[in-house]
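Only a single protein chain was left out; the remaining protein chains are all shown in position.
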Amino acid sequence: MRWLSKSVEFVGKVGLFGLRVVVDSLRPPFEFAQCFRQLAEVGNKSLALVVVSGFALGAVMTLHTRNTLVTFGATSMIPAVQAVSFFVEIGPLVAGLLLAGRVGSGIGAVLANMRASEQIDAIESLSIDSFKYLVVPRVLACVIALPFLTLFMDFAGLLGGFLSEELSSHIAPILYLNRAFEYLQWSNFIAPTLKTAVFGFIIGSISSYFGYTTDKGAQGVGEAATNSVVLSSLLIIVADVLLIKCIFFLFPETAV
Amino acid sequence: MSRRYLGVGIFIIVGLVLFALGIFLVGSRHEAFSRHVLLYTEFTDLDGIAKGSKVQVSGMDAGQVTRIEVPRSPSGHFRVQMKVDEQLHGLVRTDSVVTVDTEGVVGNTFLTIHSGSLNAAIAQAGSVLQSKPPVTMSDLLSHGLGIMNDADATIKQVGGKLNVALDGINGAVGNVNDLLLGLKEGRGPAGMILRDEKMADQVRETMSNVQSTTSNLNQASGRVNVLVANIQQRDLPQKLDDTMTRIRSASTRADETIQKVQQSLAQALGPDANGVTAGQNVSEALANANVATGNMAEDTEALKHNFFFKGFFNHRGYYTLASLSPEEYRHTKLFGSTQSPRVWLQADTLFRHGPHGPEELTPNGKHAIDAAVASFGNPIFTHPIVIEGYSDAATPADALSWSYARAQLVRNYVDARYPFTTKNIGVMPLSATPPPGLGHDGWSGICIVVAEKK
Partner (left out) sequence: MSDPKTIAVEFKRVMKSFGTKRVLNDVSFHIDQGQALCLLGRSGTGKSVTLKLIMALMRPDSGEVYVDQDNVVSMGEKGLSLVRKKLGYLFQDAALFDSLTLYENLALPLSRLTKKSKDEIDDVVHHVLTDVGLGGDGAKYPSALSGGMKKRAGLARALVLEPKILLADEPSSGLDRITASEIDGLLMRRKVEHRTALIIVTHDVHGARRVADRVGVLDKGNLVAFGSVDEVSQSENEVARKLITEGSNV
């Protein structure tokens, strides 16, 4: 029972925290410079990770699906399978999980350390709203950067798939591109890409929550980092299920 | 600080470019940016067409189904609204017909607007186009099956009447027939066909070829009937039979045979004033049969080589009898095995030299064959029968040619006399050397084998 009430309390705290992020991000003054700084931190610095993983994943995916599709004589479907799986699910989800690992732990640790070493108090003592100065820019950076990172992941995956396919069947780039987008529709390109903004919000707010609210001193730093990654990864996957349902509801033609 | 702005700027710009690229690539496939006209059609059965289904005009992606109005009563029709690319509008005429098609054998359904005739006016936006009810694959297959059975019967008729069995025809019809059965029952790898469009197209093409072939054959058989009546009236059968036999032994290649048949018939029937029509009839009939055979052989060959059916055919060895060399045949377990019952018949009892040179069956020979067939009992109705021909002629070429001629002679006799499925009878010229292990080192004559497939 105690455990239950603690869990519910936790959900409440996180929910209010998220709400505060939304409200504060809409209320001036805006910390543009901080947002920019965090965008560079979250976006640019994750780019290499995302592009390289996307590329490798794309190449590997093609190697695997190729075998199966060849058995069914559906070689011409390889680009379509690649594109659909990347744009609809693999790109958004893997980009989200990678960002949760790279950035989530970073946000959790940095904020927890700032809390432990009184840097957050120091910011408050300058009459700067530390929530707006530290938390909101981080969340916004995640929200903005993740859809872009997802696009990078999608196209890197497509490129990896293309090169892998090119090596085995010498397909022309333009034909690959044509076939790749044959089965894609607006709704399964735009909606899955934009849903990652929600993933970004989850990563940003959960990690910030653990970092910003820790009161365990230096020991809390590692804890916050771990908790950030674990919970944001978990929530991303859960949210994905719900978002897919929502997308199916809004765009019934994607649910084949 | 400015380096950071630069980096973030590049990140965002490249990201936006990728987004635009994605939208453009997706959009270009679905003609979102092009102009459209709305057209309508009506169906009693939608066969799986739904909102968003693809619409093609003459095979080109042209748009999609945008709305479907459901009928109120069973007598009503589904009214389908289609969004069609303006650029293809010119092909859609008032007499254009809309059909429901399937991607691959069991893939998505989509609508095809067939381009209309040149003289008809362009269908106005909002007009209702005619439709043709969907033909499902299974309909197509059973239809094909019926046709093939007809064809089989027809060929039997022709063969029986003329005492002629053209190898090609038998093979082709047999193959197609079984293939269709297999497809229909979803048996074997055929059931695995998912969305392979090429495969489906091939099946469809074969069907239409078979249809035209059959009408050719029907025509041919009609003519043959007339011809045979003609010939019987004029007491010509024996002469014709002789000619055919001679020509058959002269060559193994079908077209050559037919050429010679034509020549010989022209010779045999030419001088006669009434015979001119008869000769023309026969040669035309055979030419038709030849074309038909060629078509079918090609189609089934194409099907056969499609990878889906590889396994299917490999399991039925006797189809490939025609493509087995005598040497391979001798070492094939199925036929060379001691378990398959055999009857050895000697050339002396079977054949005599006919008036024009080549051998023909003696009455005694016919009796011997009858006795042999009777001795096999029931299995002969259900199992492949191979008639092995043997000749101990001096030169290898003669031996091969004579052994083939002998086997053909016996096969034609058996085929015409007994109700065995034509495709179940195969011939194999083996010169003078039977398969090893059967107690005969050399032979001259015939061996009838019933392949007991385990």
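Chains here go by letter, A and B, matching the order in which they are written, and residues are numbered from 1 within each.
Just so it is clear, contacts are C-beta pairs under 8 Å (C-beta built on N, C-alpha and C of every residue); 3 or more make two chains touch, one makes a residue touch a chain.
All values reported here derive from a predicted model rather than from experimental measurement.
Across the entire complex, contacts from the unshown chain go to A.
From the options A:113, A:150, A:164 or A:193, the residue with contact to the unseen chain in the full assembly is A:113. Only one of A:122, A:175 or A:234 touches the absent chain when the whole complex is considered: A:122.
Residues touching the missing chain, restricted to chain A, are 110, 113-114, 117-119, 121-129 (touch as defined at the top).
Criterion: only the chains that are shown with their structure count from here on.
Measuring from the averaged C-alpha position of chain A to that of chain B gives a distance of 56 Å.
Across the complex, chain B meets chain A through its residues 4-5, 7-8, 11-12, 14-16, 18-19, 21-23, 25-30, 32, 51-52, 192, 194-196, 198-199, 307-308. Remark: chain A residues 36-37, 39-40, 43-44, 47, 72-74, 77, 87, 145, 147-149, 151-152, 154-155, 177, 180-182, 184-186, 189-190, 193, 253 touch chain B in the complex.
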